[in-house]
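One protein chain is absent from this view; the other protein chains keep their places.
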Amino acid sequence: MKKFLVGLLFIGLAFLLLINFAELPEEKLITFSLSDYYIGFGLEQTGALNLVTAILYDYRGFDSLGESTVIFAAVSGIVLILSRKMLPVSSHGLSFIVKRTLGILTPFIALFSLYVITHGHLTPGGGFQGGVILAAISIIFSIVYGSAFDYKRYSPELKTTFETGGALVFIIIGGLGILFDGFFLDNLDFLTHSPGTLISAGSIPLINIGIGFKVGAGLAIVFYSMIQKTFGEEF
Amino acid sequence: MLHHLVFTVLFLLGLYTVIYKNNLIKMVIGLNIMEIAVFFWVIAVSDTGKSVPIYHLNKFAASFNDPVPQALTLTGIIIGASTTALLLTFIIELNKFADTIDSNKLEGLNE
Amino acid sequence: MISISILLLIIIPLVVAFLIPLLDLYNKLLRRYLVIIGGVIEISISIYIIISYFSDLKAGKFFLTYYLGGWGPPFGINLVMDSVSLIFSSLISFALFFIIIYSIGFIGHHEGKYYVLFFLILGAMQGAILTGDMFNLYVFIELLTVTSAPLVAFKRNKHATEAAIKYMFYGVIGGLFFFVGVILLYFNIGSLNMAQLAQHFAEIENNMQLTIISIFLIGLLIKIGIFPFHFWLPKAHSACPSSLSALLSGVLLKVYLYIFIRLFWIVIGFEFLLEFNIASFLVYLALVSSLFGHVFALQASDIKRMLAFSSIGHIGMILAVFLLNTETGFYGGLLHIISHLLMKTGLFLSTGYLLQYTKSNHIDDFAGVGHQNKGIFVGFILLTLSMIGMPPFIGFFSKWYIIMAFLKIQHHFGAIVVVLGSLSAVFYYLRFIAKGYEKIKLSASDLKNEIYNRPILSVFYREKLVTTVIYIFVGMIILTGFSFRLFELPLQEGIKELINPQNYINLILGG
Partner (left out) sequence: MIYLEYLLLLFLIIAAVMAVYFEDEVISIIFLSVVSVILTTLYLLYQAADVALAEAVIGAGLNTAIYMSAISQIREKSK
């Protein structure tokens, strides 16, 4: 019965999606729409070359706060569900050659992630993407060196500190906005120099750095919790 | 029209997987495909043949694609990744208690 | 009027949630104080808003707003608080404050993450209610799903994890539909601000209007748990600890109802639901859902499942009475939202207390509970009486106005469903009350057996706190029953806003 109803819904949905979605209008109804405003004034108002970043961290910065809170909530939930008071059972990792190669490569991966994070307002990228690359280092470490290696190097306490610290940095920068310009998450105007330089675009790079470390640490915690031998109780 | 067709096919494929597959991990994959379909559609429709919404320093061309859907999709992708991670965590936990990830054998998911 | 206090309603819970893990690294005992301080700050901001803007409310021009990042309404995100949001927001601060106090006595393990997720839910609820931006609303809806799902699985057994998976699947699909709706609105109109969308929605072509409405309807009906999409609700609301059931069933469903009201009365005008004949269909759908909820509650032998099914019944009733789109309907619906919030939260909290003295949630184990905990069981009975709709309590008055609203426009089916629901409620609550007063004789070995069979959770840390909170809720339903006219002023202002959405648009866009 349930599956039959769902099937009916299915056909209706196919009809809806195919027939009606194709009728999207070419022009938006509002003559001066959101995108016109952002494209027209984005550079001079925020100082960011990358308009997507300008929207994400300045015009709609509150969305990004909510978004990073979603990641924070997911991490908290995963740790809540999978937490066991057990040391991880480590695999031995891959061969010597792979370990050495990774050792040489790691600084470059870290550098690339830092580049993506700090140049969010100039080039494609930003805190979220760079943060995921940062987390990838942790993931590769636990694959290549075995899961205990990462645990010894970067303890869960350190990761937690980075994660919550990053989120708090976001809120503190927002609070600075109240202090200097009168509104929460206001772009800090005194940091805006000529567009195109690294330190421009007001608070956007700072927020990017906060989010980058937060996302990196958070996703590392997620991966680490998921590879933990959570059913080690038997042995 | 082609984009709408691809979107519809992918979305319904994902929905089909969520509803008719029994393997829980396959169901999560179906959910992912649904999300992918929506995000693909948003980006494909918002592309009007203009350039990436990033200024070059020396040439100030101002005919950009609409940056707003891109920002919204970015948010959506990240939220989708966190929900996927959470769902997989629940499945690991369920497998620990029930020793199966077949939704047919879990009467709690089928009533 | 620009006021930072409505921003603080969202930010304070988030800050508390971010601080808890940091504080845990140093000292775990400080956490409890931080949690209480956070709750106190939250509720005092709510009280501050009510007191300092009371004259505005009386004059009928209560309206607070905040521009995030300093960008004005059409281009940035703005927070809005009007009379309807004032009712919901202060109710949530109030209810969650007491649930926090209850949790301190009730939850025994994994407290740190529990409070993190709890405060994130509080922040997300306030955000979903106060935001004036469509996409921001989507982000907060997803945040609500992501934070409440791990709490559904909090008990960490097979049952709870299954419930969480089911909840998550429905929640993510509902959220995805909501996302598509928001994007469609943006592609058609070119804005994300609710007021601007409301202004221009009438200019979209008819087919597209219908598409947008149906996409949003699928998304929101899944979230509210109306009949064809209600499968996740009873499991999810009964699998978690009682304090969380109270949160999900008593408070979270109202947030989704608020989003429904905000969307279909202000952003998408109600006249479009009438134009496409969706409104009358939805009334019947909601009433059928209500009937289903009550019927399933009759055959449920698990007390928390029974309460969850009863929630489906009540929520369907509220939705139906709102969809009548009359002044009496709004009054009855808003009043019943208040009363159902108080009653269902109180019921789940008292059930949580009573269930500590039973082996399981099953009705057979409920025998003799009334003798063991006399005071709380009397409170439980008073709450159920209010749920049924007995005169001196608030439940009677709200149900009275709902029936009046149905009768006023000659909608007899609705009135019959409400009465039938109350009648079946008499039966399904009476079963448990009668069982609770059953005399049982326990031998010494039986007693020992029962103590050893108790679940691990049944350790009370501070029993006094738990009972005090329950008594407060019982007191609230009696007090508000005698003086439900206290809500008259905000309710009337809220009704004015729902009837005249143009007012909201003018206030935000300054036209």
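Labels A, B and C are assigned to the chains in the order they are written; within every chain, residues are numbered from 1.
Keep in mind that, in the parts below, a contact is a pair of C-beta atoms (placed from the backbone, for glycine too) under 8 Å apart; a residue touches a chain by one contact, two chains touch by 3 or more.
Here the structure is a predicted model, which means the values were calculated and not measured.
Shown chains touched by the missing chain in the whole complex: A, B. For chain A, the residues in touch with the chain missing from this view are 50, 52-53, 116, 124-126, 128-129, 132-133, 135-136, 139, 219, 222-223, 226-227, 230-231. Think of the hidden chain as still there; on chain B it touches residues 2, 6, 9-10, 13, 16-17, 21, 23, 25-26, 29-30, 32-33, 36, 39-40, 43-44, 46-47, 50-54, 65, 70-71, 73-74, 77-78, 81, 84-85, 88-89, 91-92, 95-96, 99-101.
Here is the rule we use: only the chains that are shown with their structure count from here on.
Counting C-beta pairs in contact across A-B and across B-C gives the higher total for A-B. Centre-to-centre, using mean CA coordinates, chain A is 30 Å away from chain C. Distance between chain centres (mean CA atoms), chain A to chain B: 16 Å.
Residue positions of chain B touching 2 or more other chains: 45, 68, 75, 79, 82-83, 86, 90, 93. For chain A, the set of residues that touch two or more other chains comprises 21, 24, 34-35, 38, 60, 63, 67, 70, 73-74, 77-78, 81. Residues of chain B touching chain A in their complex: 1, 4-5, 7-8, 11-12, 15-16, 19-20, 41, 45, 52-57, 62, 64, 66-68, 70-71, 74-75, 78-79, 82-83, 85-86, 88-90, 92-93, 96.
Interface residues of chain C, counted against chain A in their complex, comprise 4, 7, 11, 14-15, 17-19, 21-22, 25, 66-71, 74-77, 110, 113-114, 116-117, 120, 123-124, 127, 133, 135-136, 139-140, 142-143, 146-147, 149-151, 153-154, 156, 184, 186-192, 196, 200, 203-205, 207-208, 210-211, 214-215, 228, 231. Taken in their complex, chain B has these residues touching chain C: 18, 24, 27, 31, 34-35, 38, 42, 45-46, 68-69, 72, 75-76, 79, 82-83, 86-87, 90-91, 93-94, 97-98, 106, 108-109, 111.
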